[in-house]
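Only a single protein chain was left out; the remaining protein chains are all shown in position.
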Amino acid sequence: MDMPIDMQHQAMGYDRTATMFSPEGHLLQVEYAEKTVRLGSSSIGLVCSDGCFILADKRIDDKLIVAKSASKVYEIDSHIISSVAGIVSDARVLIEKSQVLAQQHRVTYDSPIEPELIVKEISNIKQQFSQYGGARPFGVSLMIAGMNNGKPELYTSDVTGNYLGYHANAIGEDDDKIKEKLREKYNKELTIKKGVKMALEIFKEIQGDKFNMDKFELAFIKKQGNIQKLDGEDIKDLK
Amino acid sequence: MDMPIDMQHQAMGYDRTATMFSPEGHLLQVEYAEKTVRLGSSSIGLVCSDGCFILADKRIDDKLIVAKSASKVYEIDSHIISSVAGIVSDARVLIEKSQVLAQQHRVTYDSPIEPELIVKEISNIKQQFSQYGGARPFGVSLMIAGMNNGKPELYTSDVTGNYLGYHANAIGEDDDKIKEKLREKYNKELTIKKGVKMALEIFKEIQGDKFNMDKFELAFIKKQGNIQKLDGEDIKDLK
Amino acid sequence: MDMPIDMQHQAMGYDRTATMFSPEGHLLQVEYAEKTVRLGSSSIGLVCSDGCFILADKRIDDKLIVAKSASKVYEIDSHIISSVAGIVSDARVLIEKSQVLAQQHRVTYDSPIEPELIVKEISNIKQQFSQYGGARPFGVSLMIAGMNNGKPELYTSDVTGNYLGYHANAIGEDDDKIKEKLREKYNKELTIKKGVKMALEIFKEIQGDKFNMDKFELAFIKKQGNIQKLDGEDIKDLK
Amino acid sequence: MDMPIDMQHQAMGYDRTATMFSPEGHLLQVEYAEKTVRLGSSSIGLVCSDGCFILADKRIDDKLIVAKSASKVYEIDSHIISSVAGIVSDARVLIEKSQVLAQQHRVTYDSPIEPELIVKEISNIKQQFSQYGGARPFGVSLMIAGMNNGKPELYTSDVTGNYLGYHANAIGEDDDKIKEKLREKYNKELTIKKGVKMALEIFKEIQGDKFNMDKFELAFIKKQGNIQKLDGEDIKDLK
Amino acid sequence: MDMPIDMQHQAMGYDRTATMFSPEGHLLQVEYAEKTVRLGSSSIGLVCSDGCFILADKRIDDKLIVAKSASKVYEIDSHIISSVAGIVSDARVLIEKSQVLAQQHRVTYDSPIEPELIVKEISNIKQQFSQYGGARPFGVSLMIAGMNNGKPELYTSDVTGNYLGYHANAIGEDDDKIKEKLREKYNKELTIKKGVKMALEIFKEIQGDKFNMDKFELAFIKKQGNIQKLDGEDIKDLK
Amino acid sequence: MDMPIDMQHQAMGYDRTATMFSPEGHLLQVEYAEKTVRLGSSSIGLVCSDGCFILADKRIDDKLIVAKSASKVYEIDSHIISSVAGIVSDARVLIEKSQVLAQQHRVTYDSPIEPELIVKEISNIKQQFSQYGGARPFGVSLMIAGMNNGKPELYTSDVTGNYLGYHANAIGEDDDKIKEKLREKYNKELTIKKGVKMALEIFKEIQGDKFNMDKFELAFIKKQGNIQKLDGEDIKDLK
Partner (left out) sequence: MDMPIDMQHQAMGYDRTATMFSPEGHLLQVEYAEKTVRLGSSSIGLVCSDGCFILADKRIDDKLIVAKSASKVYEIDSHIISSVAGIVSDARVLIEKSQVLAQQHRVTYDSPIEPELIVKEISNIKQQFSQYGGARPFGVSLMIAGMNNGKPELYTSDVTGNYLGYHANAIGEDDDKIKEKLREKYNKELTIKKGVKMALEIFKEIQGDKFNMDKFELAFIKKQGNIQKLDGEDIKDLK
């Protein structure tokens, strides 16, 4: 048994179900699902002085596909947007649950739902799929940006169902490198306009030759305003 | 362990249920189901300036079989058609669900259903079968073409339950080669008549000697019109 | 690993449940169930100019058994007959469901059920047993012949739950050889009398020395008439 | 892999559940259950010119046991008897279901149940236990003899849930040898008296030195009469 | 593979669940459960000319234990007693079910229940646990003695759920040897007094030096009388 | 296969679920659970001339822990106490069930529950967890002491769900050695005061240098009195 510890645990089957701890106390199936997320296309979210935004790399650049249908930024309610990384069909299920939740809140309380309630509900569902057998964990991370009583907020929910609030964050491919750059460049005084410019620069630096303005989409919410969307080169014209 | 990574994962059983991620974060059972789809007969769908159509290779050419019964293009409602690739009995289940859904919509709202609602519902069912245990994923892709308030639309739902809107697309055997040719030849000004001609040429190029006009069937919907069908040599007479 | 691909997949267990795809995208348990069908006794069905018939080889020739009780041709309603190949007890379950379905249709709509509704329902049940775990697929093929508004029709439902309409078909042992001969000899102008004669000749050619008139049974339906049955040598006297 | 095909399939586990087909299309667990039946004590059933009977070898010859309690011939209703071979406690469950069924028929229709309805119901239950997981198949064959509107009938239901009508039949140990002799000696003109004599002779020939009149029991039903029972030497005095 | 057949079947796992037949048609888990019964302490039951009794070896001889609490003879109703061999906690569950059954019978029909109804119900429960998965078989045999309309009766229910009526019987350790002696010595004219004397002699012969009067308990029912109990040396004073 | 029989059965997996008998008729998972019990801290229970008591070794001696919270002697009702050995959280579940049961009895019958009803209910729950799959057996033994109409009683329920009445008993670590000493020293005339002194001496003899008065707790019930508790050195002052 001179195999590295990872391969040993694979050989012994600790990584076969989400309901099994490895001898080191890890949930390996959940860690594999996290790899799926890192295979997904990346997006950057930012809390700005005048609102919040998500800038997403749609990655798809096929002229046969209807551009709008390949969008990776979803509208959960008129004040909340979300981007996803990982298995897109898993994400759609969670986005649809979020939309229903937001509508029920409006009907019940006659007021917009707080973004954190959305992210908590989604994360609780994910936690259950990482503890109970008979199904696989959701292979998807969600970034949720929105307004809470006029204050912009940003949250990220990971595969295990853990979530945190962020000033700025990235999910998907190369998220670690993007976050490193965000730590260098982000400050709370950025406007949406300046924040988007910064985010595009970061994508350009990370993707190098592969950078293609046409693949990007932007969704932003100004304080007291509604969601606005821009695609491709139009993003550069943002005022 | 000098086996290629694919065989290693097979040997270690990561590909035995749809509810297990491989160490690379893949759902191997779902990927195998996609191979079933590629074993299926192919069809081409197109959004045209005057409507939309699906041209399908029935593949079956047995004089004992009643031709109409081997049709691969289904009528979901008077404004929506669908072709399938993969396990035909799986497809029938999903087509019947779609038909019921379309009828319920007419009864409830007294208006034709939007094609995207059909494709979303079908895709949600597929997603569940790729996440929950106790059953296998649906081994079938669906291409859905139809009218939405007088505008032609085309969608494709894959095995994982992901779906996208298309201007033109192909499913089944050699789909990659067909799509390559569609990218070269397709433009939005094509009429149904010209689009069908182009699609037949693509099939002829791909299938070579195996091309046999008798195996093809066409279903098309003109703006404000109903579904029309043509078989074999009759397709060439389309005006 | 120099084993042929079939044995490799057996060794790796892809063939242990109906809910698992092999790396090539096959459902091996379902394919094994199809072998059961080929082990069953064979029958020929024909759509004729004056009706339709099924001629079945009962295979059983034991004087201890009550001949009528070994019949392989079942009456589903007064206008629909069916023969089966494979596990006889599985078939009985499906035949009984069909009979109930036909009766319910008469009670609800006061008219005879269309043969295709029967075959679709049976095939949907089979599809479920090939997709959900906890049970094995039905190991049986059914050939269904009947009248639809005075027009004779013939259908065959296979193990996967796929079904097609036929002019003429065979199920069970040597079905491929029988179908080859049907393709040579069948034409739509055949009367029941001539069709039965042709079917008997095919059985004689295929079975050679093993051919025994006493093992055969015939059920036919003339347009506007009811089901009629003949056994053994009496079949030859059909007018 | 030079093992015979049987051992190969055992080694590969195709014989572990009733819900799995072997690569040859066999249900091996069901075939094993059939061996249990052949381990059981044997009985002969006959349709005679003046009624029907079952002659059973109780096999048990222990003076500590109350003779009547070791009976292998059960009364299902006043016009139907049954013998069993295989797991006796499995048989009791099916016999009790039959008795309830017969009583319900009398209450509902005020007439005796047809023997075939009993055997069909029992066989349907057996079929389910050979198709659904979570339980083992019933390890028992039943022979059912009875009156249907004054006509004697005999049925046998095997482990798979298949059943047939018989003029004469045997189940249990050496059933093949007994049936061979029945084919030689049986004719439809036999009276119960002569049939029982013939059946005893067959047992004597098969069992040789082990034949012991004391272990046998007889139940018979004369046309228009009720069930009568005789044990051991008394059987010889039957008029 | 030169292993004996038993070890081969163990190695291949035919003995892992009660719901699996071995290739010889055996239920190995049930046979293992029977070994548990043979590990249990033994008891003798007898039908006598003036009633019936059970004489049981409590086996326990620990001065820390309250003697009465180690009793192996249970009172099911005022006219039925039972001894058990095997897993004592399994037995308690079945005894409690029997007591409830007997009480329900008195409440419903205002008469004492027949002993056979008790043993049949217990045996049906056992049968189910030997056929359905998700639980293990009951590891216990029960001997039930009681009065049926003034007539003494004795029954034994084994692990498979099979049961028989007896004139005299033994369960538990060395049951085969004890039954051999019962066959020699038992006759129907024995009174309870003489029967108990005989049973004690048999225990003395079988157990030799280990025989210890203090470990025995006796329960008997005289015709028209109620259950009476005696322990240890007091048994000898029975009149 | 020269392994000892224990290791053979481990290697062959007979010890993996509580629902499997080993070829010798043992329930190995249940036997493993019994080892958990022997790893637990020990307690002694005694029936005395003037009441009953349980003296328990809390084993815990951590100044960070609130002493009362580490108690191993639980109050089930004002007349019943219990000590446990094994998995403490399993025990708490059973103790809480007992407390509810005792309260329900008081509400329903307006009288204190008999201690045996408590121990029987607890033992029935344990039996179920040793027979049904889907859960592990309770890894805990309970000793229950209490008053039954002014008479002191002591019971012990083991892992299998078997229970017995005792004059004196011990559970947990070294229970065999303790019981050996109890057999030497116990007599029914002991008062609580003398019994406790004797029990402390036994612990001192068994534990040797590890004996630490501070770790012990005593609960006792005098006839007609309520439960009283003493800890550590205070136990010596008992009058």
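Each chain carries a letter (A, B, C, D, E and F) given by its place in the written order, and its residues are counted from 1.
In the analysis below, contacts are C-beta pairs under 8 Å (C-beta built on N, C-alpha and C of every residue); 3 or more make two chains touch, one makes a residue touch a chain.
Only a predicted model underlies this, so the values are computations on that prediction, with no experimental measurement involved.
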Residue among F:55, F:73, F:87 or F:227 that touches the chain left out of view
F:87
Selected residue (touches chain absent from view) among A:49, A:69, A:127 or A:207
A:127
Can you list where chain F touches the absent chain?
10-11, 13, 15-17, 29, 32-39, 60, 62-66, 68-70, 87-90, 92-93, 96, 129, 133-139
To test your reading of the contact rule: which positions on chain A touch the chain that is missing from view?
12-14, 18-27, 120, 123-124, 126-127, 130-134, 155, 160-162, 164-169, 179, 182-183, 186
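Just so it is clear, only the chains that are shown with their structure count from here on.
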Chain whose Cα centroid lies at the greatest distance from that of chain C:
F
Over half shared or under half: which fits the residue numbers at the contact of copies chain E and chain F, same or different?
different
CA centroid of chain C to CA centroid of chain F, Å:
67
Centre to centre, by mean C-alpha position, how many angstrom separate chain A and chain C?
54
Would you please write down the residue numbers of chain B that are in contact with two or more other chains?
13, 133-134
Graph of touching chains, which shape: line, ring, star, complete, other?
line
